[in-house]
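Shown here: the complex without one of its protein chains, the others still in place.
First chain written, first letter: the chains are A, B and C, and each begins at residue 1.
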Amino acid sequence: MKNSPANFASDNTAPVVPEIMDAISAANMGQASPYGADDLSKGLGPLFSELFETEVAVFPLATGTAANALSLAMLAPPYGAIYCHENAHIEEDECGAPEFYTGAKLVPMAGDHGRLAAGDLTERLEGLPLGFEHHVQPAAISLSQATESGTSYRPEDVAAIAAVAERFDLGLHVDGARFANSLAFLDCAPADITWRAGVDVLSFGATKNGGLAAEAIVFFKPELADTFKYRRKRGGHLISKMRDVSAQLDAYVRDGLWLRLAGNANAMAQRLSTGLAAVPGVKIVHPVEANEIFPRIPEPIIVGLVAQGFGFQRWGGSNSTVLRLVTAFNTTEEEVDGLVNAAAQLAAEAAE
Amino acid sequence: MKNSPANFASDNTAPVVPEIMDAISAANMGQASPYGADDLSKGLGPLFSELFETEVAVFPLATGTAANALSLAMLAPPYGAIYCHENAHIEEDECGAPEFYTGAKLVPMAGDHGRLAAGDLTERLEGLPLGFEHHVQPAAISLSQATESGTSYRPEDVAAIAAVAERFDLGLHVDGARFANSLAFLDCAPADITWRAGVDVLSFGATKNGGLAAEAIVFFKPELADTFKYRRKRGGHLISKMRDVSAQLDAYVRDGLWLRLAGNANAMAQRLSTGLAAVPGVKIVHPVEANEIFPRIPEPIIVGLVAQGFGFQRWGGSNSTVLRLVTAFNTTEEEVDGLVNAAAQLAAEAAE
Amino acid sequence: MKNSPANFASDNTAPVVPEIMDAISAANMGQASPYGADDLSKGLGPLFSELFETEVAVFPLATGTAANALSLAMLAPPYGAIYCHENAHIEEDECGAPEFYTGAKLVPMAGDHGRLAAGDLTERLEGLPLGFEHHVQPAAISLSQATESGTSYRPEDVAAIAAVAERFDLGLHVDGARFANSLAFLDCAPADITWRAGVDVLSFGATKNGGLAAEAIVFFKPELADTFKYRRKRGGHLISKMRDVSAQLDAYVRDGLWLRLAGNANAMAQRLSTGLAAVPGVKIVHPVEANEIFPRIPEPIIVGLVAQGFGFQRWGGSNSTVLRLVTAFNTTEEEVDGLVNAAAQLAAEAAE
Partner (left out) sequence: MKNSPANFASDNTAPVVPEIMDAISAANMGQASPYGADDLSKGLGPLFSELFETEVAVFPLATGTAANALSLAMLAPPYGAIYCHENAHIEEDECGAPEFYTGAKLVPMAGDHGRLAAGDLTERLEGLPLGFEHHVQPAAISLSQATESGTSYRPEDVAAIAAVAERFDLGLHVDGARFANSLAFLDCAPADITWRAGVDVLSFGATKNGGLAAEAIVFFKPELADTFKYRRKRGGHLISKMRDVSAQLDAYVRDGLWLRLAGNANAMAQRLSTGLAAVPGVKIVHPVEANEIFPRIPEPIIVGLVAQGFGFQRWGGSNSTVLRLVTAFNTTEEEVDGLVNAAAQLAAEAAE
């Protein structure tokens, strides 16, 4: 199958990593109490508390959209405003799920390379009529880590935004659908870019990085989760055989599996970025700080790659020449080099 | 492990049946398009259309609560009323999920052995001020098949209720969390107790009967599902690696697996019922027409069974002497006989 | 216009009482700050605090449905349950407004003469799985004062229910659409059947008793209202020229106008009840403790009254022979006697 063109359309196209599939199978020996009363589910609290070096409340879920929407529902009242990047997944790609679960209003803001800036948030919030009942009331800020542009917030970036959140008494949420990729890129402790930097709640993703259907909400202030279980059930997100989700999360974080998987995806992204950057006419649009690459590529090369069967998305509309290429835990050097070489060859042909 | 006391608390305590676990593993070979664009997911429409002998629209989901709430959202407007049994899962056990997704009001009604009666519905609906804006407007009827009392509606029962629904222009929904058990008990075609009898939408359950986390909504009038996909995503119920849910549903209905599994559960329920009915002082409260048994048992026997480690729930409150015993696809004759013998022995001791 | 048959269909058919119309006109001299920043609106807090002999937070509104729905939204979370009488206005006559504003579930309960009984509430609540996420969580009790059957809760009745509310940590709401009528009947202080008896929030009605469109929510624990203003605006219930609503409320309670108006309505109800009770074949179904009378009347007499042009509603369906007759602040002895005499004559004719 050498040279078969690879699919970089999404990390959701990857299969389940064998370690996680084995964990599900192992979890299915004999009977177990449903709805989270099984041993694996009960063990997630201690396990994630150790991982994050603080006591957390953790809840398994099957989708990232549910994780985001339910997280935000614990931070924002129906008359609240949630500040996020204008390209954020919660704003653009969840069909209004955050609004459905919170009743609140998402306020999209611009920001370079997918990142919100503390200064922009301060300016926006200082201009608001706080306590004025005609206007929705600021309630939360939501960051994406990694961002929708494949960049990562440094601990000091998060801390600067958390300072704004604290000043205006807002909750701070992180959409961590690709949290492992940012963590592997930043090479810091999980605590450093979450609670130590001022994050209240994290949507902790595993599905895109080798899981079957496993996400978790991690509350760094466990009291924020006091009534969470009712909202989860009310949303239809309480899994009956929860051991099967918990087993995925357990296997995912044990022995550093998640970071090894993310590490491969990141390395392949760097290799892809470096390779494409050397192709004449190609420009990498955003810093590559996780497992997504956004190159601007001459149209003839794009057409050529599509013709050869490579998979990816045009980003920002069907005529865009900026592509989004996503690497995954199982992306190989051969797959990366295959695309780079094809692009280089197409560029050479075009130059003739 | 002979004589180890069995757990009849719920069919959710059972593991995944091996055939379904194998199907998930098989589905995880290589890449696949996410969000339902994979081959397994695309095959569900034809597969379920054949199964139900009519063209259906079918959507996989991870929980039964989501299946019920989203089904009803396609039938009832926010100012609507949904008629259901007062013990229905949607009324008692979903923390308001149907109201969250529909905005509508559930109207609980009494009925023998967990079943709604067509005559009661007619009487209720005839007494309503239709078109009167001060009152919520009748929109749908929801039945449970099997019911929360372990009984099943016959095709003619469903048809009688469907006639009421048609007269008053209401949608007819069936919560089929234990649909396979009713079907196996009634020994009829799936079509006979659904669309042929007038059902519009079915919450088709697989999780309680051997699945990992697999339910489906089956629309017998596909046009009812026109905007379903938006509501599913908005609820956070669009699974990214959908092939893993679709694989479960595919394996579940292929080659009659689902009916074999339900058949075992039902047979064990009958054996348990027959055995317990012969124990002095025990009375079976509801006809056993699926995989649940509701015996009234003298308190000393209950205490003795608990002391020996048997698992079950008291039904209707913590002091109730009516128990709910649930059998599953993997319940064995030894487990059933173990409980019956223990009860008989306790009864004999009590009589001394 | 002597002997013109009167209309007892509803107290909403009455016009605005002149004192209140004059107050609106007077309030309209010159400019005033909108949205409640005018002097009349700012004066309502002190005025109602004096009236209720405790510090209250008070908010004017234009409809009773808004008052009920918004009150309950301050007491119940979306996963909450609100216990009310099965005939309560919030359950039967508001098209789901309480559910829209709260997200919570109304739980209808039976009770003699429109009243909830403390014992029934205790029994219901003791049987619930508190803290069990599959079930909506008890959040509030709502009473109607006067009830939909024209009866009134005594202070000790309210206190007994408040004790249940306190035991289970529930809010206690009173729908006081006809609060003045109950108060005039009971002849006690407003405080005695509200906060002194344990009520948290009152929907204080004025429209049915001489107002144009004026209701108020009175919070006896002002901290319950902390975020009320946002929910009111979000519901579209913040009146811009609020002075015009506040003027109505101000005039309504000043110098005892409200109790004089209610006193007339009540006296006419007693006169009507006494008169009808003496008509052969007529039976008064509920105690008359406010301004509504529910007589069971032989069908031929009903038909005769309708033919003569009297206005009223059949209660409980279009074939019911129980009528609801409502008196108002402007009902006259002549109007009452006209109906009584007509009924007596029809009865005499029927007996011949």
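FYI, a residue touches a chain if its C-beta (ideal position, glycine included) is under 8 Å from a C-beta of that chain, and two chains touch if they have at least 3 such contacts.
This one's a predicted model, so the numbers in the text were calculated from it and none came from an experiment.
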Chain not shown: contacting residue from A:Phe8, A:Phe100 or A:Tyr153: A:Phe100
Residue, one of B:Lys233, B:Arg271 or B:Arg324, that touches the chain absent here: B:Lys233
Option touching the unshown chain, where A:Glu19, A:Glu92, A:Asp120 or A:Asp337 are the choices: A:Glu92
Selected residue (touches chain absent from view) among C:Arg178, C:Arg234, C:Arg271 or C:Arg324: C:Arg234
Residue numbers in chain A that touch the chain omitted from display: 78-79, 92-96, 99-100, 103-106, 127, 133-136, 316-317
Touching residues on chain C - with respect to the absent chain: 7, 9-10, 12-16, 21, 24-25, 28-35, 62-70, 94-97, 100-101, 207-208, 212-213, 230, 233-241, 244-245
Contact footprint on chain B, counting only the chain that is left out: 77-79, 133-134, 137, 227, 229-234, 238
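The criterion applied here is as follows: only the chains that are shown with their structure count from here on.
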Euclidean distance of C-alpha centroids - chain A vs chain C, Å: 52
Intercentroid distance (Cα basis), chain B paired with chain A, Å: 35
Junction residues of chain B, two or more chains touched: 94-96, 100
